[in-house]
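Right, one structure below, let's go through it.
Yeah, one chain of the complex is gone here, protein chain that is, but the others are all in their spots.
So, chain A:
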Amino acid sequence: MTIENSEIPPLDVRNLTLQHHGASGTTTIVRDVSFVLGRGEVLGIIGESGAGKSTIGNAVIGLLGAGFEQSSGTVRVNGTAIETLTASKRHALRGRTIASIFQDHTSSLDPLMTVGAQLSETISTIFPDLPGTGVRQRALELLQRVGIPDPNGRYHSYPHQLSGGQRQRVVIAIALAGSPSIIVADEPTSALDATVQKQILRVLRGLVEETGLSLLLITHDMSVIAEIADSVLVMKDGEVIEHNATAALLDNPQNAYTRSLLSAVPRLRLSHEAPAIGQGGPDEEAAQCDEASEADGPVLVVENLSKTFGNHGLQALFGIGSATFALRNVSLQLRRGGVLGIVGESGSGKSTIGRILAGLETGSADKVVMNGRVCDVGSRGRSGGLLGRIQMVFQDPASSLNPRLTVAETLMECVRFTARTEHDRHPSRVTETVERLGLSKVLLTRYPHQLSGGQKQRVCIARALLAGPEIMIADEPTSALDVSVQAEILALLKQAVSERNLSMIFISHDLAVVQDICDAVCVMKDGRIEDYGASDFIFGRSDNPYTRHLINARPKIFTL
């Protein structure tokens, strides 16, 4: 597990420079990168989007896309420079010597083929002499190895029938099929919940330790690095900024960029002395918290909100079949000017709450009152008094902006449809709002694809604010962004809440972010509220086992 190995390292990259020849000329994506990946070692490559880290991974697998070129440097796999190999010899390396794991477990597998068949075809391609029963046996062994429960049953499942974590386990099993010496994993856990991420990383770490394979781990997430990597390569704009052993890099980053990257990671404060407000259960405490801070009552009251899936038509009529509850008796309150965090893993129903309140989905509730007005959650759309009063900011800014409209057109459209007074309709409001959010006026004439991720999310926030909302629902607004941008967007949201007398529901899977911005927190699990209370209580003193479980899923290094 040390770099000082006398044998030939599985992967040796020297002075690698990669260029892209596009319509707008040649750009250097990766410049003069060198590293050695030893046997049984995990090397992490970390950087923000556009740093060129994925391109390195693609170069190692030999899957550089059209227009990319390795303009200098060598990539040696077990001592052989792969640039010198013929296409067929390079192909022979894939799956056998170098395997890979991609980020998106939903699209890494063929949707029309059972996972068993996809695993078996890989095995029989690599071991053509193995008889059918042998292939199947090995497939089952691999599924077992990566921790799939009931491999025999799961063998015949289609990808969509598995959970995200299980799909990624299958992808790992396929990568292992040819007993490779190197695995290139590009963001292997980014699409997964924190607890599942931890399990998958544990599987990978176990494989490295038991089989001695080498793992090249590409990620944007410092906590993944902290969890599993032996050494780290920090990249920025295609260059290596810092290369060090993980512990040393985390303790004592040498480079300013590394330091900013590290400090941008939101940290969870645990050793926090929570101010003692009330001694009752979490719900009473939340209520007390509301009363204490504001006299004129909550801006939003939700009582017993429920939603069922998969039970409609004749079945519902006759009461046959079992309904699946997406939400079950969810009751919560949002304090005026407060920020309520809703946390939970995927499938916990946290996004469904936001979507129902915004009128994007229907549900049923005993009572939903927004600022004194009763709101019918049984119907989509919001009538007169509520229209525009509740606004959403979504996770993926790229897909929540119309690509054919300029920024100004998008914002003006919102102004036209939600303006209540003549003053609201004035175009200067757009410019003011945009500049308040730190966007230059110049960007108003641009189209979404000409903006960065952070700029796009600012436009989405501007759009929400221009409608003059009383309640803003932000559904994972920073999850698709780089950590440095994430901090800026959070600051903007905080500022908007305090300046505009807004109240916000902030939906996130990231506890640290929630702690940073929210004053009350609601922990969701399987459509129910598991834990609910003031932020200090939840993170400081809650003894709910599920809350503790979520908190413990975070790497220790990023808790304070």
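In the analysis below, contacts are C-beta pairs under 8 Å (C-beta built on N, C-alpha and C of every residue); 3 or more make two chains touch, one makes a residue touch a chain; residues count from 1.
Heads up, the rule we're going with is that contacts and distances are computed from a predicted model.
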| item | value |
| --- | --- |
| "Nitrite reductase (NADH) small subunit", "ABC transporter permease", "Serine/threonine protein kinase" or "Acyl-CoA dehydrogenase" - which is the UniProt name of the missing chain | "ABC transporter permease" |
| Touch criterion as defined above, residue of A:Ile29, A:Val77 or A:Ala177 at the omitted chain | A:Ala177 |
| Residue among A:His91, A:Arg202 or A:Arg420 touching the omitted chain | A:His91 |
| Touch list for chain A against the chain that is not drawn | 61, 63, 91-92, 94-96, 99-100, 102, 104, 107-113, 121-122, 125-126, 158, 160-161, 171, 174-175, 177-178, 313-315, 320-321 |
